[in-house]
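One protein chain is absent from this view; the other protein chains keep their places.
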Amino acid sequence: MRDLVEIGMGRTARRSYDLDDIDIVPSRRTRSSKVVSTGWQIDAYRFDLPLVTHPTDAVVSPETAVAIGKLGGLGVLNAEGLWARHADAHSVLAKVVGAAKDGAQETELVRLLQELQSASVRMDLLTEAIRTVRDSGVTVAARVSPQHAAELTPSLLRAGVEILVVQGTIVSAEHVARDDDPLNLKDFISDLDVPVIAGGVSDYRTAMHLMRTGAAGVIVGHGYTPGVTSTDSVLGIGVPMATAVIDAAAARRDYLDETGGRYVHVLADGGMSCSGDIAKAIACGADAVMLGAPLAVANEAPGQGLYWTSAAAHPSLPRSRVVAGPRRDVDFKTLLHGPSPDAEGVVNLFGALRRALAKTGYSDLKEFQKVGLAVRA
Amino acid sequence: MRDLVEIGMGRTARRSYDLDDIDIVPSRRTRSSKVVSTGWQIDAYRFDLPLVTHPTDAVVSPETAVAIGKLGGLGVLNAEGLWARHADAHSVLAKVVGAAKDGAQETELVRLLQELQSASVRMDLLTEAIRTVRDSGVTVAARVSPQHAAELTPSLLRAGVEILVVQGTIVSAEHVARDDDPLNLKDFISDLDVPVIAGGVSDYRTAMHLMRTGAAGVIVGHGYTPGVTSTDSVLGIGVPMATAVIDAAAARRDYLDETGGRYVHVLADGGMSCSGDIAKAIACGADAVMLGAPLAVANEAPGQGLYWTSAAAHPSLPRSRVVAGPRRDVDFKTLLHGPSPDAEGVVNLFGALRRALAKTGYSDLKEFQKVGLAVRA
Amino acid sequence: MRDLVEIGMGRTARRSYDLDDIDIVPSRRTRSSKVVSTGWQIDAYRFDLPLVTHPTDAVVSPETAVAIGKLGGLGVLNAEGLWARHADAHSVLAKVVGAAKDGAQETELVRLLQELQSASVRMDLLTEAIRTVRDSGVTVAARVSPQHAAELTPSLLRAGVEILVVQGTIVSAEHVARDDDPLNLKDFISDLDVPVIAGGVSDYRTAMHLMRTGAAGVIVGHGYTPGVTSTDSVLGIGVPMATAVIDAAAARRDYLDETGGRYVHVLADGGMSCSGDIAKAIACGADAVMLGAPLAVANEAPGQGLYWTSAAAHPSLPRSRVVAGPRRDVDFKTLLHGPSPDAEGVVNLFGALRRALAKTGYSDLKEFQKVGLAVRA
Partner (left out) sequence: MRDLVEIGMGRTARRSYDLDDIDIVPSRRTRSSKVVSTGWQIDAYRFDLPLVTHPTDAVVSPETAVAIGKLGGLGVLNAEGLWARHADAHSVLAKVVGAAKDGAQETELVRLLQELQSASVRMDLLTEAIRTVRDSGVTVAARVSPQHAAELTPSLLRAGVEILVVQGTIVSAEHVARDDDPLNLKDFISDLDVPVIAGGVSDYRTAMHLMRTGAAGVIVGHGYTPGVTSTDSVLGIGVPMATAVIDAAAARRDYLDETGGRYVHVLADGGMSCSGDIAKAIACGADAVMLGAPLAVANEAPGQGLYWTSAAAHPSLPRSRVVAGPRRDVDFKTLLHGPSPDAEGVVNLFGALRRALAKTGYSDLKEFQKVGLAVRA
């Protein structure tokens, strides 16, 4: 039953599945969507929606972090993004958006982002941004890369960050570099007082190692977005999300057993473009989803319909395009809670999740992780 | 041989098949199509064709229910559709069709349908519609949702409905709501004197539970129509029809054994766009097919070539687009019985079914359920 | 290893493969294409090429049957086609071609073919056509349908037919009709002095039954041509050619054993659009290939680039479109023997076959039937 295949003599590979390859199978009594909860709690923080934002400047500004927080999710500021480097981040972003509207080619947009990204991180701007979120009363989260985690974290904590996200394309429990000491996440986390969410990972073993560092949550995937990110064609590394999330959930279960009760959350990041994909990610075992592109269609999104991830600004090997998505004239509230004006599955994202639970007879997300799945032939 | 795959650690999914994934395999003597029967009987009602209409306003009006009845099938009026809410349903539908012809966007068409659908069901209109069908001498059937079954059914019976269809996207033997008592289909059906067809379901277990309620027929699927319905992208719920029909047929067989002889009919609803798909659905074990979009191309169809299902008018989460299909200038008679003017497989739907039986050497539908199948690599 | 899958509870289907799904795998020493033979012999008739024409009016006229015979293949006249019904078949075909060039819709072309096909078969025309071929010195073959085999065959034999092809979409050893006696192929063939090629079939059992009728050759498939024939969407019957040919070759082997030495030829008909497909069909075990559309691109083809099969003219259920293919300005000689002006794989069809044998180290077709195959993931 273990789905190993010999893809050549003496070499096996595991057959792996995308969210597109699977279907949710209702097989119980049904339920009204009014008697269903989509609540999620990590550490001391409780959210109405199992939603964390992918930390891209295209979606998250201090203002939108607040907006999403008020709507029930968790906005994550990129502490190494444009908001941390430019006092006039709004006009800097307007420049990117304007260039795209004027028909700039992708290489020009990438060059512009690289240039903007080459400015230094300014602690004063970062502190101000975080305070803006904090003052609104919503939970404050920020993302750092493994490379700059040690350097940036103290200031972030002083500024009031409540949840720290340590996120790179691929993050391991230990990173080897030439000149510096390797970042040892376990030591790093044990010194902190706030919960840490770390990733991305794509397999059981790395997920397990990250859980053992003391992380409160592990991110699965690296924000794969069809037509936008290109980690697969650039590096040969793709993450079939259904299998990856299921494997991380298995690590969560084994780690829970190993520790006699420490529950580490699994966050799915990437491969979700409609509400059905969100339902499938939870069905595979995710505790919450990390969304980027699906949120970029909102009127309030700083990218104004443009979407890219931080990999777009890599100085020698960009792995994200800068892509203009379709505009839908919806605000975050409608995007998350509906009503949807059409049948496309991209608006009322969490109303749809609630209904998926109802149609399959589950009353909360944790239960729904057990729903039956079929795989397409 | 059981086609279970481990799609991630500790999580199995069944490999499931669409009608497109399979082929019918002739392996016997051949037969003239003149010595073949496509007759179907459910309860006391006998039909020349194994055809039930999907209860959408785009296809079924009182007039077309009569027409399809006279041609050998069973038309099902949606008791919660526009014919039950608007005295001038014809002009109301003309408004939708006109808006589409004038190039209205999908969101506008959805909004229009939502608005029209928000009018109350009027028992007088419903009664009149049913009487129209009844007076013509064909079998009278109407569809109610599980939510309104209890409320609407008495009037429907009084008006003369002979077969009741209780149909929602996903219907279970028991539906849990907050304020109301759950609808218990078993109690509901046992109180009725007319046969009930209920669904949709997509797995063995739910099919079996519905059979145990006393239903005369169980609907498999929810009218999936490529490019129109979006239950898969909105809710993550897709129904690979070949597998779903085969599973329901297995439930029928086991239930037959369990009851010592009660035969519950299996109706396939969705995933069929050409006559070959109809043949495959029967080959998988369906006793009859429920067709929507394939009938919408007929000149008499109220939608005049537009197609949508009742899910288009959902107030917060529509799951059906309103789509203009190709016009073919055929009437229902030609559509069902031929001749076909071309090789597209969308006209002469049941002449083609008859020929499929003939080419594979079977003389009736029940036998044909055993024809050999191949699955595409 | 038997590739059976349970596609639903209690129902298995065999996984079946198209020629597109497989690759030929070279694994021996290589060979010059000059030391390779593509010769084929059935009964007393020897051919330089393993080529039989699909009996469509679009490709085969008396003249092109001669031309193909002289180039090493076997042209098969359709004894129920336009050449047998119209004294002025050339101008009748010119009408079809002209209508297509004038932009006639598919339904009009089908109607025109139906009308032309409704004229009666004239024995005088048929006799004259066959004599034309015979006088040229090439082998004379004609096709009849199972329905008209008994009626037409005596005249065909008198006119000089040397090989008889009894061909329908699906042909079985026994055909049941209401009014007539069933055609019993075994009795029919045993009364004849000429070798009979019969089909199409798509599975082992029907192939075996046809072999037992005394047929000299069995046709596998029904001339499936992508974009042209629609047996799959109309009837649900598709024929994955790799599997079907391999199965028929297994029947040939078992029948050879059963009879202590009678070798019945397997002819693959359909699913081949380039020379690589021809090589794959032989690699799967075909003794010869039956080609239609690939020959229609030749300058001499009566259809002048239009292609259709006889199923296009069915009065109530056409199963072939009338399609204009790309013109390539090549004659039959170049089409079959090269040189090819480009890398498209559609010219020099049998030079390519010769080279495929050479590259894989085989010196004749019978040996080449054992070449290694891989299947695409």
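Going in written order, the chains are labelled A, B and C, and every chain counts its residues from 1.
The criterion applied here is as follows: a contact is a pair of C-beta atoms (placed from the backbone, for glycine too) under 8 Å apart; a residue touches a chain by one contact, two chains touch by 3 or more.
Predicted model only: the values in this text are computed from it and were never measured.
**Q** Determine which one of A:R321, A:H337 or A:K359 touches the chain that has been left out.
**A** A:R321
**Q** In the complete complex, the non-displayed chain touches which residues of subunit A?
**A** Touching the missing chain: residues 4-18, 21, 106-107, 110-111, 146, 168-178, 182, 201-203, 205-206, 229-230, 232-240, 243, 311-312, 315-321, 375-376.
**Q** I need the residue numbers on subunit C that touch the omitted chain, in ascending order.
**A** 1-3, 15, 17, 21-32, 34-35, 204, 242-247, 249-250, 253, 274-280, 283-285, 338-345, 348, 351-352, 355-356, 359-361, 372-377
Here is the rule we use: only the chains that are shown with their structure count from here on.
**Q** Using mean C-alpha positions as chain centres, tell me how far subunit B is from subunit C in Å, no decimals.
**A** 40
**Q** If you average the Cα atoms of subunit A and of subunit C to get two centres, how far apart are those centres in Å?
**A** Each chain's C-alpha centroid was found; their separation is 56 Å.
**Q** Using the touch definition from the top, which residues of subunit A touch two or more other chains?
**A** 377
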